[in-house]
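Omission of a single protein chain aside, the complex is shown with its protein chains in their original locations.
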Amino acid sequence: MPQMNMAESLNLALDECMNADERVCIMGEDIAVNGGVFRITKGLLEKYGEDRVIDTPLAENAIIGTAVGMAITGLKPVAEIQFSGFTMQAFDQIEQNMARYRNRSRGRYPVPMVLRTPYGGGIRAVEHHSESREAYWAHTPGLKVVIPSGPRNARSLLNAAINDPDPVIFYEPKAVYRAYREDVPDEPEAIEIGKAQVVRTGSDITLIAYGAMMRPTLEATEDLVDLHNVDVEVIDLLSISPMDTQTLVDSVSKTGRCVIVHEGPRNCGIAAEIIARLNEKAFEHLEAPVNRVTGYDIHFPHFQVEQHYLPDPDTIIQAVKQTLAYE
Amino acid sequence: MPQMNMAESLNLALDECMNADERVCIMGEDIAVNGGVFRITKGLLEKYGEDRVIDTPLAENAIIGTAVGMAITGLKPVAEIQFSGFTMQAFDQIEQNMARYRNRSRGRYPVPMVLRTPYGGGIRAVEHHSESREAYWAHTPGLKVVIPSGPRNARSLLNAAINDPDPVIFYEPKAVYRAYREDVPDEPEAIEIGKAQVVRTGSDITLIAYGAMMRPTLEATEDLVDLHNVDVEVIDLLSISPMDTQTLVDSVSKTGRCVIVHEGPRNCGIAAEIIARLNEKAFEHLEAPVNRVTGYDIHFPHFQVEQHYLPDPDTIIQAVKQTLAYE
Amino acid sequence: MPKDTIHQTQKVTPSAPEIAVKSSQFSRRPTITPPKPRRDISTPSIALGEIPNLQILNEKGEVSDPAHEPKLESAEHLKIYRAMILARKLDTRMLTMQRQGEMGTFAPGMGQEATQVGQIYPLLQKDWFSPSYRSFGAQLWRGWTIEGLMLLWNGYADGFNIPDGVNDLPFSIVIGSQVATATGVAMGLKRQKDNAVVVTNFGDGAISQGIIGESFNFAAVDKAPIVFVCENNGYAISMPVQKQTGADFLAGRSLGYGIPSMRVDGNDILAMIVAMNGAVDRARRGEGPTFLEAVTYRMSLHTTADDPKVYRKDEEVEYWKTRCPIARYEKYLINKDLLSIEAIEKIATECEQEVLAGRERFRELAKANPRVVFDYMYQTLPAELQEQKQEYLNKLDRKETDQ
Partner (left out) sequence: MPKDTIHQTQKVTPSAPEIAVKSSQFSRRPTITPPKPRRDISTPSIALGEIPNLQILNEKGEVSDPAHEPKLESAEHLKIYRAMILARKLDTRMLTMQRQGEMGTFAPGMGQEATQVGQIYPLLQKDWFSPSYRSFGAQLWRGWTIEGLMLLWNGYADGFNIPDGVNDLPFSIVIGSQVATATGVAMGLKRQKDNAVVVTNFGDGAISQGIIGESFNFAAVDKAPIVFVCENNGYAISMPVQKQTGADFLAGRSLGYGIPSMRVDGNDILAMIVAMNGAVDRARRGEGPTFLEAVTYRMSLHTTADDPKVYRKDEEVEYWKTRCPIARYEKYLINKDLLSIEAIEKIATECEQEVLAGRERFRELAKANPRVVFDYMYQTLPAELQEQKQEYLNKLDRKETDQ
């Protein structure tokens, strides 16, 4: 099992999917000759040629719009949007065609495509390069939304997304791309879109996070367990929509307390939806208000202060303490 | 006090704002010569001339983008997007300029503009003409989002939106445009963006709704009060973002039970956010899970069956009964 | 018209004027490569060439450009004529149905029959068509059924079922949106090397949408096999095309993207067929996209919810009636002895019957099934949607009990 960082494991997933299925093609700005600004598509042009590795002109809406058309003819396009902030440009084609074509053609034209895009803060980037707006897509019927948290699950999740018969938004935590390496099995692992992963079992409180927020969450967990003697259960959501409500409900029904962590804005964010579901299905087990540790409802700040905006282990620990203290 | 329907009262608000402040100008597709496809801007071209009543070319993104620019020069543009489904085309300029310019210019260029758009189902319209996606905007920092429910509050709320120093998304429940008439005072009433209205006080359960959903909610209320002997408290949210959390918390703290009604998709919708806030601030008072009566996470169906998609009094009554039955 | 014969149209000769040459200054690929300057700016100016205009039949039905008059067999002429009549009959009938409460808001196509039938005439069955909403005429030719169109405009999901053997996309209500999908389809077909082409249409208002420019660019860069047809019918709802653009005509819009273009009299079926034939052939030969501006007129309402009296003069409509595409073609066919007054009446009656028969089938089929609204969302409905579906079905059950 080779050690890989997430950039490499995503590249591996693309490579193996393109190798296995010649309908898979990739497209986006600077993804061919340049191998992508984060080098996720490096080397694929040389292997699969211009027809399947397509450097597109600079227009996100048309990237998604044409990918939908290509999918309708039977291809499986994986379109990259260079930064998730620029999915706004493609909102029209995402909401109006990508998410709808199966339904509006009454099943005749499914859209088995993937929109890959790096999201989130933490790399000292300029304006519009640190957004986390997965909630927009969760609120959009017809899409699936998944977010890996590490090299290993990134590879399997991307593989699953590419092989999914429906359109998938694949958010890549760019802060994790080169953050660490981990063992990645030679063969792709089966992973089901729609399933969360309990990464640590515990009995005192449930911590729910995903993507780049798994790292501060796990860091906080370590402290909580080691220094504060709190037996934390940690869930990596992985699939934002559909969501593995059952796993969340089971966990919180057991622990009675919960903290949810994400970096996107709070208002109508993913945490709100999780709370609504826990309210519906674990109400009688809740011993304290579910706590949200999220980004604020402000624009992502300039990078000198981004670390203060982003949820960090300390804030998570505070929230856990507060939630545990609730009587 | 003349009786007016909502189409007329909105027209009145535009007229009085344009009359009072010559910086106010209106723009959009078919709004000048044609007076708008719903006739909300009727007669204004004749009164205020081409420079202030602008028929734009057919491009929503540029409508919002140029409105932002006009606002930066000191005008107060009120831009109409013909149907809220087509705000998707303008997502880019809404999120990236309209919502951000005050902040990115460090206060130098506020954007005192309004985006008016008819939303929601119920008028037997074709695809893409019945969407309710106010949650997108609530999730977007920098915006305010308001939705009137009747002729009288529509007029005051639009007046407040136009006079607000920040960008406001103004959703108009098109099913209500001509649904009924009510007394509208001659003078605009002071109304504060960010405040909800308790339209009926009660002690058993809180019903929260807004926009077009106020009608089925009030109808359900009548039945609940008259036939089922339930003392319902009803809140018209009016302002979706910012939200009048305090009024909601006070009400639910009193009643202990709550049902929220909206027609947009459920996942990450406004109801989820309300539940999250009640969970945070009224937890100890909740006697039952807060119930959501919302649109489903599917595309708005073709109009022959739209009445089944939309929340109706019966469904609301069922939800109230279920919530009251919870022990 | 029997479906299997539709796509066996006759090869059109002579061919269209050579548009690629005439606007070649725009479509010439770069020849200067580094290390020389990428763009040579040492000449005092760049000549832009010209855009051909094409009209073959003038408004009196006379041949004004004999060099381009297509040599079509009589049967072919009658097939085309009939398709235009059928489109108009459907239009008229649906308007009546709408006024009688049997039809939803829809967008009549009256006056655009030549543009409609001409734009898909050269397509084979394997080719694709991605239309806007005002495209009955073309859709009927492509194999969509009368009852299907009636269903969908009356709010029944079943209207969106794409008939067997038809490759087309369902029409799009979102202005301009279908053009991006169409471009993607063309890019996909090209990669699958099956030599099929795509036609997409949009209005004079639609061309203001950025996505159409983006699509032009993608198609040009990819040399995708697609023909873009702008049906300039004079209005986008209330907005006259003169206020929609600062240019004098729309045909120039594609040139800056390197896509050759032509302006066609869209009320002249022969010009439409010849122009489209040339453009489709170009696409099929792998020479990339073409753009046509078809100059026509919306003789009827924008939609049945519209009142054109607010924004246009009756005299203008009257004027355009004299340019009616059907009348013009009729005169031509009569002059050529291909059509008699009796034949005209016979065809009119047949088409009316066909529409009425379609309406009968529509009436039989017009049963809304509210239970299916979840069924085409995903290949497999996720658990959370299964729950919502159950909740929804319970609601339906309850309603039925209540009733």
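Which chain is which? They are A, B and C, in the order written, and residues in each are numbered from 1.
Keep in mind that, in the parts below, a residue touches a chain if its C-beta (ideal position, glycine included) is under 8 Å from a C-beta of that chain, and two chains touch if they have at least 3 such contacts.
Owing to the predicted nature of the structure, the values given are computational and were not obtained by experimental measurement.
S.K.: Relative to the complete complex, which of the depicted chains are touched by the chain excluded from display?
M.R.: Result for the missing chain's touching partners among shown chains: A, B, C.
S.K.: Can you tell me which of C:Q98, C:S135, C:N161 or C:Q209 touches the chain that was removed from the display?
M.R.: C:Q209
S.K.: Determine and list the chain A residues touching the chain excluded from the picture.
M.R.: Its contact residues with the unshown chain are 29-30, 33-35, 37, 55, 57-59, 61-62, 85-86, 89, 124-129, 266-267, 296-299, 301-306, 308-309, 314-315, 318.
S.K.: For chain C, which positions touch the chain that isn't shown here?
M.R.: 22-23, 25-30, 33-39, 41-55, 58, 64-65, 208-214, 217, 219-221, 223, 232, 234, 240-259, 263-265, 288, 295, 312-313, 315-316, 318-319, 323
S.K.: Since one chain has been left out of the picture, which residues of chain B touch it in the full complex?
M.R.: Residues touching the hidden chain, for chain B, are 25, 51-52, 54, 56-57, 59, 61-62, 64-75, 92-93, 96-97, 101-110, 141-142, 144, 165-166, 194, 242-243, 245-246.
FYI, only the chains that are shown with their structure count from here on.
S.K.: Farthest chain from chain C, comparing Cα centres?
M.R.: Most distant chain from chain C: A.
S.K.: State, to the nearest whole Å, the distance from the C-alpha centre of chain A to the C-alpha centre of chain B.
M.R.: 31
S.K.: Chain A to chain C: how many Å between their CA centres?
M.R.: Chain centroid spacing, chain A to chain C, equals 40 Å.
S.K.: Where does chain B touch two or more other chains at once, residue-wise?
M.R.: As it turns out, chain B has residues touching two or more other chains at 85, 89, 127-128, 267, 296-299.
S.K.: Which residue numbers or ranges of chain C touch two or more of the other chains?
M.R.: Answer for chain C, listing residues that touch two or more other chains: 157, 160, 174, 210-211, 377, 384-385.
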